[in-house]
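Here we show just some of the chains, and they stay where they sit in the whole.
Labels A, B, C and D are assigned to the chains in the order they are written; within every chain, residues are numbered from 1.
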Amino acid sequence: MTYLSFIKTEFLVLWRRKQDVFNALLFFIIVVVLFPLGVNPSSDFLAPAADGIIWCATVLAILMAIEGMFKEDYTDGSLEQLVISGLSLSLLMLLKTTAQWLAVLLPLLLMMPLLAEMLYLPDGSFWVLIVTLVIGTPSLFLIGSIGAALTVSLKQGAMLVMLLMLPFYLPVIIFATSAVRAAQLGLPYLGLLAMLLAVFLLSLVIAPFMTAIAIKASTN
Amino acid sequence: MSWTWFHKLGSPKWFFHWSKSLALPLFGFGCICLLFGLVWGVAFAPEDYQQGNSFRIIYIHVPAAILAQSCYLALGLSGLVFLVWQMKIAPIFIKAVAPVGAVMALMALVSGAIWGKPTWGTWWVWDARLTSVLVLFLLYMGIIALQNSLNDVTLANKAVAVISVVGLINLPIIKYSVEWWNTLHQGATFTLTEKPAMPAEMWVPLLISTIGLYCLVAGLALWRMQTEILIREHRSNWVKQEVMKDGL
Amino acid sequence: MQSSAFLTISDLWIERGERDLCKRLSFDVFSGDVLRILGENGAGKSSLLKVISGAISPLEGKVFYGGQEVTNDRHSLQESILYLGHSAGVKKVLTVEENLRWYCPSVSSSELHSALEALGLLSLLDSSVNTLSAGQIRRVALSRLWLSKQKLWLLDEPFSSLDAEGVGILEKRIMQHTASGGAVILTTHQDLLSLHSRDISLSL
Amino acid sequence: MAFDNLTDFFEMGRHGVYVWSVYGFSTVSLALITWSTLSKRHQIQETLRKRFLRDKTI
């Protein structure tokens, strides 16, 4: 196994399981559709809430997508093979997370114009929303991968993991929606974007190592 | 009353022969009716005093919406027939009709959305009827995808039948959503009990184009079923004779 | 060639879930060896293989490889190990060929074909692993033995669900490997037919 | 005819874009589904016929 063959296979598996990715996206759409229907379909309600709804739906979809990230590798024994492959486990994990991120985020971004239209998102803030998604979601994936790795090892402790992950997700959500709202009000929002970037870099440095440790602990 | 026709209908071979010479006439008649109705509607029917000429979209919108629902009704019923009597023709019907129904639903959605812009001022509203047609479209897509992703024929037959049957429940929702939920969308034009409120010059072409679309879809469905029967029965002798004889 | 041990296990003590599995286990593996680990169900054979491969860590004891201690840093060892566990590490959604390309990206397609031919899998090259029988899946996992260059093989019940022909093929391959200087540690409950092995017994 | 002249007919009192795009879209979708139905049918018959002919010659 090499890093290259690993990442190739990751994409291949994602391609074969493209329904799983669609699954996450569909989940996203379901959340977005549920809220107007369940709460209030009028544009007075939806327009100011649109960015929040989109971000919440994104977080939920990512939680869904990430939760089972290592499950199958665990049951079919390939996780074990990764651990003893002699390659750097942290790097493998980083590659895997990146692949997942690309697979989920790109189609999500493609759907954004349509959903923004359906939720009556105010015109000016569309691009800011896209930017927050692009720099905000990698952190969610990186942090989430730690949780997913722990889930695999704890076997029954998925709850704990989500509980542990949520506090780390909150700042991302708050910075992101504040940035969009600042843009809507014409206030400066670059500072908030910088914060998002900082969270991203921090998790980029820490998360792969933590994930590798959790994975190693889980394969015995 | 004799039930033999019912059992015969269940046999793909019998069905193939029975329907062979039916598809083209149906399709042709449908095309002519539809064309007639549409030309009448778009060029000769009087202008609506409220909506102006955008009202002419109705001659596509309503037939498509009606067909989208009728196709689904047929799907659900044949799913039921398959689950109860194991009739072989039923899953063939479902497989053949689902894509046609999806096209109808898409036509209803697109024409409705385009119609919405001049009359309601927006492409989309969260209205129950609109949403439920969207959902009907998704349901069709789901059935098609389910069909395609199962390579095991027996499993695919059952799975698709189950979903079609369960999906029947969506139809009353579309039908009554207009009454249940405050909505921008209009109520029914055609009912069995009352005369339409529109003038006859408006609704007669609508009726004609609806009938036309029905026949057109029926023709398409027969063709598609015949293809599917050929695929499924390709081991049997009669298919061999059929294919060699026609030399199509 | 047969001279110095290239893997040495000394004083190994494995504990799993409160139970001691082996205490003070020591042995050497020489090149050309076929080492068979015997023991009842639950004796700790699989655990021992996992410890050697580095998937789990022992409570005490040392592992030497090529004269160096690798107990804590298994990198150099892992590069020359091929481990096949109870679960085969074969991805069900991929086809046979894709699975092999994952582990052995650099083999040429003629090598791949000859390996699959040896195992009778050639006609299944493009079948998804999902649709294979138990023995066929096992063969897919085993075909890595034809394609990789690692010196030390750790095989956990490699013969399970193989038919008689498959067992023969695998034993021949193991013989080839040891003849060319490799070493094999395996566990099995069946008797080896054509192979000569050195046995180590674990007891409960 | 509900229109006085052809320009009126195509413009439909500012609603022409909407009406004609609906008619265009529908025509295209109906044509596509018809075409795919017929071509699939033709293709299946051809492959089956070829296969039977081959079987016969063997």
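As a working rule, contacts are C-beta pairs under 8 Å (C-beta built on N, C-alpha and C of every residue); 3 or more make two chains touch, one makes a residue touch a chain.
The structure displayed is predicted, hence computed values, not measured ones.
**Q** For the entire complex in this file, put down the subunit formula using the displayed labels.
**A** The complex described by this file is made up as A x2, B x1, C x2, D x1.
Note that in this section only the chains that are shown with their structure count from here on.
**Q** Using the average of all C-alpha atoms in each chain as its centre, how far is it in Å between chain B and chain D?
**A** So the centroids are 16 Å from each other.
**Q** How many angstrom lie between the CA centroids of chain A and chain D, rounded to a whole number?
**A** Chain centres of chain A and chain D, defined by C-alpha means, are spaced 42 Å apart.
**Q** For this assembly, give the contact graph shape among line, ring, star, complete and other.
**A** line
**Q** Going by the contact rule at the top, pick out the chain A residues touching chain C in the complex.
**A** 1-2, 4-6, 8-9, 12-13, 16-17, 72, 75-78, 80-81, 83-86, 219-220
**Q** Along chain B, where are the residues that touch chain A in the complex?
**A** Within the complex, chain B contacts chain A at residues 123-127, 131, 149.
**Q** Report the residues of chain C in contact with chain A in the complex, numbered from low to high.
**A** Within the complex, chain C contacts chain A at residues 50, 53-57, 74-75, 78-79, 81, 83, 85-94, 98, 101-106.
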